[in-house]
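One protein chain is absent from this view; the other protein chains keep their places.
Let's look at chain A:
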Amino acid sequence: MSGGTFVGMPSFPKAAHEAVHNQTLRGNLRHATHTIRAKRANAVAEVSDWAELREAGKQIKDHTLRHLDRYLVQLEESVTAAGGTVHWAADADEANRIVTYLVKATGESEVVKVKSMATQEIGLNEALEAEGINAYETDLAELIVQLGKDRPSHILVPAIHRNRGEIRDIFAREMSEWGRPAPEGLTDTPAELAEAARLHLREKFLRAKVGVSGANFMVAETGTLVVVESEGNGRMCLTLPETLISVVGIEKIVPTWQDLEVFLQTLPRSSTAERMNPYTSTWTGTTDEDGPQTFHLVLIDNGRTDTLADEVGRQALRCIRCSACLNVCPVYERAGGHAYGSVYPGPIGAILSPQLRGTQSEIDASLPYASSLCGACYDVCPVAIDIPEVLVHLRERVVEGGVVTRDGAKVVLKPAKGHAAERAAMRAARWAFGRPGALRTGQRFASRTRRFHPRTLPGPGKAWSETRALPTVPAEPFRDWWQRTHGGKDASK
């Protein structure tokens, strides 16, 4: 689990195999997801117009995505007018180059970071480290992940897979390497752990001259960026440094300040099951003698406009990163966040990653199958992303190939390797299902040979029979019984 990147991840089933059999991990995840699941349901049930809010959120996001070009230009004008500078990054490399350049230009060799999945997505910390710049995560859960040389496993609670005892050990062992050491005799009580983190982080906040943040929303009309959080560490990061660099995906835009009204209701209830999050920080360019005196906004594409070109898949860009779909997903609960091979785990990650990165790698080709299509994720999504629909759409892309947009150009994808046998089986089944006579012959053969059927299966069927008994084939398929008895009317035959 060392290293912060997801490069070269194995396929989802392989990665999940380990997690499923790790009892501590399963216990941690089960406890956390079930607790938040019940709380979210209560917080949502309190709102009488939840269905309308959900629809409004969907509509606002869809409208914005449809006119993304126009709103992005408006945002750039607003940010510039407010004293900020906007940079455009087509991919991860370009974004990392821009941020590294901006940090170096300040002459500093350390930055404090908060609330940025986008920088995790592009691997900014590793890029900065390669240039001799230390990046310190200041969100409590991100800090635990960083100190533990681990990877995030949840959108909102990146250290969800860790319990208190594990966190205590990480703090006691690692804090001194990164700054202020953990207090002597640190126990695993939440208050002590929080205090240790607070003291450790406070030292960094007061020293840092450069802050790097993400944003939950960007308002086109005013050029305002918004972060919602629970801890207040984000506000420290946003206000104390002299230079603030915000790295944000282009889809995080909303047209007007008023649009926030919807999301500031749906996001906290969906994510932390709170009526309102404790801290909502907004910042617009720079203000003389107050807060950062230099502000940069780095807008990253990194596969987003390619995703936007896909009529079915584009709805994934509506995501407001609330993580409700993770908390309710039975697959996420057992497989853990790391198995998804991305900073975006869970159901949303299963549809977002293969679109942002393409379906070529082993992990990305396996993600659309990391779901039983139970539909719980769609039910809870506050912007009504039909995740099962997109999963099936991406499965089609994996097995049949087709036209997709990559780097702005239409390309024809070949079917992914490793599906030839399945494709042949599907074709054979389709052939039989087009011919009732052939199906019947197959059924009769299965019935007549039933005494010789094995108890376990070879090949792909092995996966079934290892943990589940096979059904026994009946002596007579239904259609033969029906024909023999005309639906029981002539049962004496």
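Heads up, the rule we're going with is that a contact is a pair of C-beta atoms (placed from the backbone, for glycine too) under 8 Å apart; a residue touches a chain by one contact, two chains touch by 3 or more; residues count from 1.
The definition used in the following text is that contacts and distances are computed from a predicted model.
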item	value
Missing subunit (named according to UniProt) among the choices "Sugar ABC transporter permease", "(Fe-S)-binding protein", "Type I-A CRISPR-associated protein Cas4/Csa1" or "Protocatechuate 3,4-dioxygenase subunit beta"	"(Fe-S)-binding protein"
Options A:316, A:335 or A:404, residue touching the unrepresented chain	A:335
Among A:165, A:232 or A:461, residue touching the chain not depicted	A:461
Chain not shown: contacting residue from A:49, A:261 or A:422	A:422
Absent chain, residues of chain A that touch it	12-13, 16-17, 20-21, 26, 311-312, 330-331, 334-335, 368-376, 378-379, 389, 392, 394-400, 422-423, 426-427, 429-430, 432-436, 439, 443, 446, 460-461, 463-464, 466-471, 473-474, 476-479, 481-483, 487-488
